[in-house]
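Every protein chain except one is present and positioned as in the full complex.
A, B and C are the chain letters, set down in written order, and residue numbers restart from 1 in every chain.
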Amino acid sequence: MALSREQIASRIAQELQDGFYVNLGIGIPTLVANYIPDGMEVMLQSENGLLGMGQFPTEDEVDADLINAGKQTVTMATGASLFSSAESFAMIRGGHVDLTVLGAFEVDVSGNIASWMIPGKLIKGMGGAMDLVAGADNIIVTMMHADKKGNSKILDACTLPLTGAQCIKKVVTDLAVLEIKDGAFHLLERAPDVSVEEIIEKTAGKLIIPDEVKVMNV
Amino acid sequence: MALSREQIASRIAQELQDGFYVNLGIGIPTLVANYIPDGMEVMLQSENGLLGMGQFPTEDEVDADLINAGKQTVTMATGASLFSSAESFAMIRGGHVDLTVLGAFEVDVSGNIASWMIPGKLIKGMGGAMDLVAGADNIIVTMMHADKKGNSKILDACTLPLTGAQCIKKVVTDLAVLEIKDGAFHLLERAPDVSVEEIIEKTAGKLIIPDEVKVMNV
Amino acid sequence: MAGLNKVVETYDQALAGLTDDMTLMVGGFGLCGIPENLIIKMQEMGVKGLTCISNNAGVDDFGLGLLLQKKQIARIYASYVGENALFEKQMLSGELDVILTPQGTLAEKIRAGGAGIPAFFTATGYGTPIAEGKETREIDGRHYVLEPSLTADFALVKAWKADTMGNLVYRNTAMNFNPMMATAGKITVVEVEEIVPAGTLDPNHIHTPGIYVNRVIKGSFEKRIEQRTTREA
Partner (left out) sequence: MAGLNKVVETYDQALAGLTDDMTLMVGGFGLCGIPENLIIKMQEMGVKGLTCISNNAGVDDFGLGLLLQKKQIARIYASYVGENALFEKQMLSGELDVILTPQGTLAEKIRAGGAGIPAFFTATGYGTPIAEGKETREIDGRHYVLEPSLTADFALVKAWKADTMGNLVYRNTAMNFNPMMATAGKITVVEVEEIVPAGTLDPNHIHTPGIYVNRVIKGSFEKRIEQRTTREA
């Protein structure tokens, strides 16, 4: 069975390390915050100017002046700090964020990512995504392995306009954990009850299968 | 009679306008603060990170954490703000300071200024002077018209390494107020009891004398 | 003498001199920290042909959406414009020229404009449509794009508090683009919730020194929330 959104998030949470500063994109990445292991200290960065994002506010706590990058009302965690957009992206561009998790439409064997624009459809803008992929050393892309028609989104070359070039090294999908290196996807883990054959079938880009493929622990 | 240092400062103070933000260099420029007209609000910027420099502290007020760009202990004026060196020079480089007053070894008809380095002597460094002359639109250079041997420092071309190129428009010396334009010094005012002939004699650079030369009010 | 006092009493005074075809910076992220009354005033004034530099374009009936309603904006620099149907229509019809700019690059272009830096290199956007037509360069094995800075005729800023000399303090994530924009406008106009006497803000904790600020006006704010997300108490 392909993973649920929650299961993908819980698998990604296993990549967190104690003391990490993490930027979580909109969608599945946001859910990762729910799976931070007990006792682990992780600080969430929101690129609109908040380091130390807390949970949603209670009705009484709602503050129009305190939102996250998804424009949702939030609270601050202990030790939070606030700053301008220039400072926030100095932090991101300067490589100070330990881990960035974001969604994508497509990734390819060169580590390219397309996530912001589908020609012919309305262009909403890239927001902070281009800065995030250019600035982080450690990026996890989370996405469905294939679209609803079964077309792979794990490609030899992205077909959509790029968000960033040669910047992605790790992808967690509903079917697999993949590492990108040496011009290929390397299958690190498969989802429980998902066969290597299914992954091969749904991966359009060059895929390397090791002798043994671990099953994800989700 | 040539002006005293205090008289030069008092003449420069006449260039101040209400509401101006002003950076005063070390030496004669610092003295300008003593001649701000009553009732005029002027805010002094110190490039080490203080806008709103006040007077010297009393013995009791001395604070090692509060100095000016000359490393002297100071106080803060009402409405002062403190910031980093990057922010301070963003302010300067970005042209936000209304008036900069600084000393020089030499100026020339092209508006070049040399103020930081005498080859063969110890080089102490330019500090913030190169940023100040590059950033300000409105700069007054204050200096002695000639050295102790009578050699002019108001030249056709600076002989010393430059602090900035083509950036100076106004010079106040112990003898005269000069404007630099169209490749020449223009004599605007002379010091009381200083003859135009003496100024001509002590000005090596091309000098334009108008029909009438005002006497400085000091 | 007015001296260093930046306080004005009316929105007419606040926006005096703002005319057709000018370039404006407008603070805010989404609807958070936007100079909402200055925008309403611009709609009233009917100025047209504006170039707006703003991270977002408001919603249909709030923020910059109000200026889109009256077709007052000719061109916009923004990073994300997804919550606005009017915007979509005008963009597709060609009435509105949209220059999408990565959020961090936009923030830095504005900071650079205020700081006297005409251009800088950034890795953001290299190899993407954003880099098309721009100078690129390899430095120490990485690829970068040269980005010119931005300045504006007017910067319209929302702060929390100002003192009478224009020293500003922002609150929470309503800060966002406001501090950089305050430095990059030829005329910087600031709307605040409270004006206090000079000398009452802590000099160590002023976010924007008054040197950048030309006019300060006290407003009252709706502060609309785009996504009211809550948890059980």
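Just so we're on the same page, a contact is a pair of C-beta atoms (placed from the backbone, for glycine too) under 8 Å apart; a residue touches a chain by one contact, two chains touch by 3 or more.
Model, not experiment: these values are computed from the prediction.
Chemist: Name every residue on chain C in touch with the hidden partner chain.
Modeler: Where chain C meets the chain not shown: residues 108, 112, 115-123, 139-140, 142, 144, 148, 169-172, 202-205.
Chemist: Footprint of the hidden chain on chain B, which residues?
Modeler: Answer for chain B: residues 46-50, 55-68, 70-74, 82-86, 88-90, 92-93, 112, 117, 122-131, 134-135, 161-166 touch the chain left out.
Chemist: Since one chain isn't shown, list which residues of chain A touch it in the complete complex.
Modeler: The missing chain touches chain A at positions 18-19, 21, 39-41, 43, 45, 51-52, 76, 78-83, 87, 89-97, 135.
Here is the rule we go by: only the chains that are shown with their structure count from here on.
Chemist: Fewest touch steps from chain A to chain B?
Modeler: Shortest path length, in steps: 2.
Chemist: Please identify the chain lying most centrally, where each chain is represented by the average of its Cα atoms.
Modeler: C
Chemist: Using each chain's Cα centroid, which is most distant from the centroid of chain C?
Modeler: If we average the C-alpha coordinates per chain, B ends up farthest from chain C.
Chemist: Counting C-beta pairs in contact, does B-C beat A-C or the other way around?
Modeler: A-C
Chemist: I'd like to verify one number: the distance from the centre of chain B to the centre of chain C, where each centre is the average of its C-alpha atoms, in whole angstrom.
Modeler: So the centroids are 35 Å from each other.
Chemist: Determine the centre-to-centre distance between chain A and chain C, using the mean Cα coordinates as centres, and give it in whole Å.
Modeler: 29
Chemist: Among all residues of chain A, which ones touch two or more of the remaining chains?
Modeler: In chain A, nothing touches at least two other chains.
Chemist: Would you mind listing the residues of chain C that make contact with two or more other chains?
Modeler: Within chain C, the residues that touch at least two other chains are 111.
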